[in-house]
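Removed: one protein chain of the complex. Kept in place: all other protein chains.
By written order: A and B. Residues from 1 in each chain.
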Amino acid sequence: MRDKILIAGNDAIAEAGIRAGCRSYFGYPITPQNELLEYMSAHMPKAGGVFVQAESEIGAINMCYGASAAGARTMTSSSGPGMSLKLEGISYLAGSDLPCVIVNVARGGPGLGNIAPGQGDYFQATKGGGHGDYRMIVLAPATIPEATELTMLAFDLADKYRTPVLVLVDGVLGQMMEPVEFRDPVDPATLPPKPWALTGAQGRPPNIVTSFFLDPQELSELNLKRQDRYRRIVTQEVRYEEFETGDATIVIAAYGTVARIARTTVKLARNEGIKLGLLRPITLWPFPYAPLRALSNRVKVILTVEMSAGQMLEDVRLAVAERAETPFYGEMGGIVPTPRGILMEVKKYASYDAEDDQGF
Amino acid sequence: MEKSVILAGFGGQGVILAGKVLAQAGMDHGLEVTWFPSYGPEMRGGTANCTVVLSDEPVASPLADDPTALIAMNPPSLDKFESTVARGGTIVLNSSLIERPVMRADVKVVPIPMNEMAAKVGSDLVINMVALGAYIKATGITPLATVKTAMAQMLEKDGKGKFVPMNEQALEEGYNAV
Partner (left out) sequence: MPVMTQKMTKVFERPRSLADIEFTYCPGCHHGLITRIIAQVIDELGIQERTVVVGPVGCSVFVYQWFRCDGIQSAHGRACAVATGIKRVNPDLIVFTYQGDGDLAAIGTAESIHAANRGENITVIFINNQIYGMTGGQMAPTTLIGQWATSCPDGRDAGLAGYPIRFSEMVAQLDAPVYVTRQSLYDQKRIMATSRAIKKAFQYQVECKGYSLVEILANCPTSWHMTPTQANKHIADVVTSVFPLGDLVDRG
């Protein structure tokens, strides 16, 4: 049996990166992700890897761009304001078809906002953020064990589809501690070769990594190929979890920290006879439209709960259309919804069946 | 069974570490646990608190609206969290600093003169372990021996192994005071 250790989210994600065979990390301090960078500074060199505290988030993401182009598994992490700076580099990574794992330990925004937990970066993460037609796989764990699993998966997906992958957590998951049993580490030497990487033009024509194509026809064709790849991701990589949705009349849609809090709400509601369920997207892109659509055919209300003004809500509504009611409950500014707070919202929409209640 | 406790006090009273020790001990005792801190500038000097959830099934919410226990190490902590404690819950309070009575009649109150007891052990710095010892006795959540081991491991990992005996004694003092 593997060792179970009590570990904070930021540390666990860093450790998972190293275990995924990542041997290069470039970052810049920002709360609430600092422990991730600090963990890397201590452990990456011990693993024989590269750690650089960059001059900025822009520097860090561009170091990732170089390291990835050279064929290395590479990683960076940040939070809101730093993520905004990384968007330029993320667009270049996508435009040059380079794998990279980026972690956003999200905080309150916009602007400098605050350092408390937030989910206001959903649009930025899932709808582009940077310039041009690109997509980025976005993984949203709800527990620390899951964060380690998804961080390791992120590296595989990034390499498989040659795309940046974002692991989106928030200050709660970054700061809290939970027991984790880590998977066995991956030996970087066993990873599949990257024939496109910049390793020196020895016995082959030069490899070029670029997103620059002046010829409209050429750029169009490359974009179409990339869109094909995105369609493959949409078909193959949707991940989500349903909890107590079987007989539910009302379902909460929530991701990350809020989803795990809502799980408690489901238990509280069911104790009171409310048939509440939870649908938790694990991939925010590709988004689980189909399961939500399926649910919307048999439940009356899908209540979206986020630590934002309603961002994932737009995807929920795209999936549900008019088939069910789609109300929203959100907190911002770093306020974390509580199980009972969510329950109070649920009660506004629950079709409380008095007969069942009396029968009890 | 799910128990949640908020540990709250002044920055420097060691509530963050006490919470970690409790979470580690809970895990070692075979429970599912989460530990969630208040974090940020208030870590330095202001009030600090953390929430530990211990359960026999995977923990959903790491935050509790109505914790089953509160460890209040100073007056503001009692003021802030007294009303949130679940009916039938436990409030372990530091009677060295908290002079007012607990208003709630539906909770078990465990007053401990933590500062005096810590001073008796030899240092104000072990006040958190006095509190933790009292809490585990009052709630029976996890055995004293497990907590001692967890505490020793954590201090040794931080290179503070020489403080283990004093912290052990503080745990015992708190434990025996209930």
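Quick note on the criterion: a contact is a pair of C-beta atoms (placed from the backbone, for glycine too) under 8 Å apart; a residue touches a chain by one contact, two chains touch by 3 or more.
Predicted, not measured: the structure shown is a model, and the values here were computed from it.
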| item | value |
| --- | --- |
| Contact set of the excluded chain (shown chains only) | A |
| From A:A20, A:L36, A:A69 or A:L284, residue that would touch the chain that is not displayed | A:A69 |
| Contact footprint on chain A, counting only the chain that is left out | 23-24, 26, 50, 52, 54-56, 58-60, 62-72, 74, 88-89, 92, 96, 198-203, 206-212 |
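What we mean here is this: only the chains that are shown with their structure count from here on.
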| item | value |
| --- | --- |
| Inter-chain centre distance, chain A versus chain B - centres from mean C-alpha coordinates, in Å | 33 |
| Touching residues on chain A, where the partner in the complex is chain B | 4, 6, 31-32, 114-116, 143, 171-172, 175-179, 260-261, 263-265, 267, 336, 338-341 |
| Residue numbers on chain B that touch chain A, as the complex places them | 20, 23-24, 27, 32-37, 39-40, 58-66 |
